[in-house]
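The complex appears here minus one protein chain, its other protein chains still in place.
What follows is chain A.
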Amino acid sequence: MRNPLATLSDDDRALLKARLRKPVLSFLALMGLLAVNVTLGATLPFEQVWTLELVVVAAMALVVLLVSMEVLHEPPLVKLFSGLGFFWVAIMVGMTLTDYLGR
């Protein structure tokens, strides 16, 4: 096992940079999207702002799922499993809200 952090060679530094690129970019994307939502929540710029806030949440969830949880790089069956969970949630939310909003 190597523990090279104390004395990183140029090769180690390049390897580290390549490996941490995606985690750092997804972190920055999540912080940016959170900043948008917090700003919208704190200022309430228009009446239906909640729709935009939920769109931002959906974008954040996609970043976590696809990049942080690496669903993009998983085999097809794992992709299907992760997608199925949200499909079931969509059925539950869709049918319930259809009832409540249609009354």
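Keep this in mind: contacts are C-beta pairs under 8 Å (C-beta built on N, C-alpha and C of every residue); 3 or more make two chains touch, one makes a residue touch a chain; residues count from 1.
The rule is short, and it goes like this: contacts and distances are computed from a predicted model.
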{"item": "Identity of the absent chain, which is to be given by its UniProt protein name, from \"Cytochrome c oxidase subunit 3\", \"ATP synthase gamma chain\", \"Peptide ABC transporter permease\" or \"L-lactate dehydrogenase complex protein LldF\"", "value": "\"Cytochrome c oxidase subunit 3\""}
{"item": "Chain A residues that touch the omitted chain in the full complex", "value": "1-5, 15-16, 19-20, 22-24, 26-27, 30-31, 34, 37-38, 40-42, 44, 50, 53-54, 56-57, 60-61, 64-65, 68-70, 73-75, 77-78, 81-82, 84-86, 88-89, 92-93, 96-97, 100-101"}
